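Take a look at the structure set out below.
Removed from the display is one protein chain of the complex; every other protein chain stays in position.
First chain written, first letter: the chains are A and B, and each begins at residue 1.
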Amino acid sequence: MSPLIYSLDLTGTFVFALSGGLAAARARLDPFGFVVVGIVTGLGGGTLRNLLLDVHPVTWVADPTYLAVCLVAAAVTFIWARQLESRLLWLRIADAFGLGLFAVAGTQLALTAGTHPGIAIAMGVTTGIVGGMIRDVLCNEVPLVLQRDVYALAALAGSTLYVALDALSFPPTWSAIAAFSACTGLRLAAIRWDLSLPTYKGGKMPPE
Amino acid sequence: MSPLIYSLDLTGTFVFALSGGLAAARARLDPFGFVVVGIVTGLGGGTLRNLLLDVHPVTWVADPTYLAVCLVAAAVTFIWARQLESRLLWLRIADAFGLGLFAVAGTQLALTAGTHPGIAIAMGVTTGIVGGMIRDVLCNEVPLVLQRDVYALAALAGSTLYVALDALSFPPTWSAIAAFSACTGLRLAAIRWDLSLPTYKGGKMPPE
Partner (left out) sequence: MSPLIYSLDLTGTFVFALSGGLAAARARLDPFGFVVVGIVTGLGGGTLRNLLLDVHPVTWVADPTYLAVCLVAAAVTFIWARQLESRLLWLRIADAFGLGLFAVAGTQLALTAGTHPGIAIAMGVTTGIVGGMIRDVLCNEVPLVLQRDVYALAALAGSTLYVALDALSFPPTWSAIAAFSACTGLRLAAIRWDLSLPTYKGGKMPPE
């Protein structure tokens, strides 16, 4: 990994871990809860992707810097959660950048591992959203990403664009920049104009 | 895989993904929520089995048709969830067939991988029930399969019968048909006569 990519990857992990710490604050967890939720949010998506693709070692198992970054994020949120919440907009913007980075990184890694383009798209989305899904499950909520917000859709757009450009033989760097811009741009637009997908509005359904 | 087995496997995945989509409808998720819950319900059990047995590639990672089948099921439920609910009985019958297929397929794969018969049974049950368990956890419910209904028990019966017949050197096809019939038949009987295992009825227990 180039130093630039490496620092971007760590930054994405940090921002995601911060969102885990904020969820821990909302759920009134103890310091250890902040650490665990921070770690799974920051590293969960990439870990599941690697397990599914059988790509070992898992990034953070080979390089403890990732774990350290999550610990710092957990400490930061435990101490300053209220202040962070009042700057929530900045955090969401940072999170949009993290999403773009993770979606591109996941897609790239899957293509490098030789998967079908459709699977590579799924891996990009997995990398981007699964950490947040585990975060919400641990905090006993239906994952936010499944309910509203153009979040997963942004990851999907970025991953798909990367795969398309790659199939057209664009150089990886160009594809990555374009896909990152699409994903993060779409996410930022969703934050700015409060875009959501419609949720299911069917009639009342009987419980099974 | 023979074309027959392959199409049965895809059918089982489709039916399971439909049940995921219906759960998404009940939880009022957005279209992306339908897709994610459909995918994990259709593919979660087999995926966990493969990870535990270290059998790679995971089926759907190698063959994107599985993912496509889940996407179609998600779309179908998003558009027609109400109509599907009114035909719930048919869906439950289809699901019983899916359970039988998955239990047999999981047991077979584990025995082929050389596991102990007891572990092969556990893998058959895992393949049959884990997708539905993750579905319910994502929708913030205690997994239905742990609470009532002869569901996991049917998977257990099918897997055990397969292992027993295999140990007695019956040909795989015969064992598979017998085990599938036992599992699906037991499940259909449970639907028809509303059979349940008793839940724990002990006195009120103090929370830990």
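In this section, contacts are C-beta pairs under 8 Å (C-beta built on N, C-alpha and C of every residue); 3 or more make two chains touch, one makes a residue touch a chain.
Just so you know, these numbers come straight off a predicted model, no measurement behind them.
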Considering the complete complex, of B:Pro143, B:Pro172 or B:Gly185, the missing chain is touched by B:Pro143
Just name the one of A:Phe78, A:Phe102, A:Tyr162 or A:Phe180 that touches the chain not displayed here. A:Phe78
Kindly note down the residues of subunit A that lie in touch with the hidden chain. 22, 24-34, 36-37, 39, 47, 51, 56-58, 60-61, 63-64, 67-68, 78, 81-82, 85, 88, 137-140, 144
State which residues belonging to subunit B touch the missing partner chain. 51-54, 115-116, 118-119, 122, 129, 133, 137, 140-143, 145-148, 152-153, 156, 196-203, 205-208
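Note that in this section only the chains that are shown with their structure count from here on.
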When the C-alpha atoms of subunit A and subunit B are each averaged to a single point, how far apart are the two points in Å? 28
